[in-house]
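The complex appears here without one of its protein chains, the remainder shown in place.
Which chain is which? They are A, B and C, in the order written, and residues in each are numbered from 1.
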Amino acid sequence: MQTPEMQHLLDQSPVHRALRIRAEDTLSAEVWFRCQPGPEHAGEDGASYLHGGMIATLLDAAATFALIQATGTDWATVDLRVDYLRPAPCAELVIKGSAVHVGSRLGRATAELSDPRTGVLATAAGTFTRLQPLSERP
Amino acid sequence: MQTPEMQHLLDQSPVHRALRIRAEDTLSAEVWFRCQPGPEHAGEDGASYLHGGMIATLLDAAATFALIQATGTDWATVDLRVDYLRPAPCAELVIKGSAVHVGSRLGRATAELSDPRTGVLATAAGTFTRLQPLSERP
Amino acid sequence: MQTPEMQHLLDQSPVHRALRIRAEDTLSAEVWFRCQPGPEHAGEDGASYLHGGMIATLLDAAATFALIQATGTDWATVDLRVDYLRPAPCAELVIKGSAVHVGSRLGRATAELSDPRTGVLATAAGTFTRLQPLSERP
Partner (left out) sequence: MQTPEMQHLLDQSPVHRALRIRAEDTLSAEVWFRCQPGPEHAGEDGASYLHGGMIATLLDAAATFALIQATGTDWATVDLRVDYLRPAPCAELVIKGSAVHVGSRLGRATAELSDPRTGVLATAAGTFTRLQPLSERP
């Protein structure tokens, strides 16, 4: 899938639009996103750091889309582990998703949230279940 | 901590207010929340199911507040596992958080998201690190 | 499944026999085991605490058998999270496995390792995939 097609798919969720997620690059089993969360996604009013749930949201999206990219089918998250390494600023961030293993029914993917200025902020690893091919979506 | 005090603390995050999280009940090491996510939290435009990241957000909040309730200090999430059992509707849902183990520096907590009509939708288990006592917050 | 039948199934693995796992009780979606690890399962020579991998082994076994008990089919572990709360002694310990959710293909289960004298030592939560019915095993 090319970047504009992936952006179109990403934009179907109001959650992704609110976090201003943009598809930047796609490889065969990897996706690169940028996002621009705002003060409405902060852990506290006036704080400069992101709510942990927003970090999980960004990582979940990137991991899922890496599997979509690798297979051309849709995937649903079965379970996800998120590791919070350092507080993430409410600023432009980069998210990388990687498909690790693709089976007939189950897929595994990882994701990494980074601040381009300071490095990795959080990582995730999850199990996903295969849904219908994208071409069969209504 | 009584329910109104916990509600006050919950409301300090714009993310919690957006998901309309309300403290319903608090025990010594357990919290019960209700939430009312809207269509802006759906997995896709027009879909009736919640984005997985919003589910992680709700579970993370309940688990963290269970540790706050058990200790009177603030806690930050170190890592979190979320298990998605069934699609969660964008409707009024119940979240229970439970402190499992409290150490001098690390705490463990679990959480459960339920639909009062149909049962458990998702569960979580995480490790947390102790921050300053609430009484020392600015 | 009754306790003797579960013991027979448990004993088919040399790993379970080495850890001296005994089926103590079975409910509809829960199993209770006892085990008696020895100095050969210690974290270090001469240490009195169990190697973390042995704790994972005990929790994995109990969680898997809870799903076997709940369904009458065999299950394989897809992924497992283990939380180590306190060092576990190389002594008689109790393990409880609980089936949390059973789907047509995926199951979820948790497990808890306890010292009868001091309480919970470690917990686990995992995703499992359904294999063939036990009645069809060779």
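In this text, contacts are C-beta pairs under 8 Å (C-beta built on N, C-alpha and C of every residue); 3 or more make two chains touch, one makes a residue touch a chain.
Given the structure is predicted, the values throughout are model-derived calculations rather than measurements.
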Identified contact with the non-displayed chain, of A:R17, A:H101 or A:R137: A:H101
Hidden partner chain, touching residue among C:M6, C:V31 or C:M54: C:M54
Residue touching the undisplayed chain, where the options are C:P39, C:G103 or C:P133: C:P39
Chain A residues touching the omitted chain (full complex): 81, 83, 85-86, 100-101, 108, 120, 123, 125, 127
Residue ranges of chain C at the interface with the undisplayed chain: 12-15, 18, 39-45, 51-54, 56-58, 60-61, 76-84
Contacts of chain B with the absent chain, listed as residue ranges: 78-79, 81, 105-106, 127, 129
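Following the convention adopted for this analysis, only the chains that are shown with their structure count from here on.
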Cα superposition of chain A on its sequence copy chain B - rotation in ° rounded to nearest 5: 180
Same-residue or different-residue interface between chain A and chain C, half as cut-off: same
Geometric centre distance via CA averages, chain C-chain B, whole Å: 29
For chain A paired with chain B, centre-to-centre distance based on mean C-alpha positions, whole Å: 21
Centre-of-Cα separation between chain C and chain A, whole angstrom: 34
Multi-chain contact sites of chain A, meaning residues that touch two or more partners: 78-79, 81
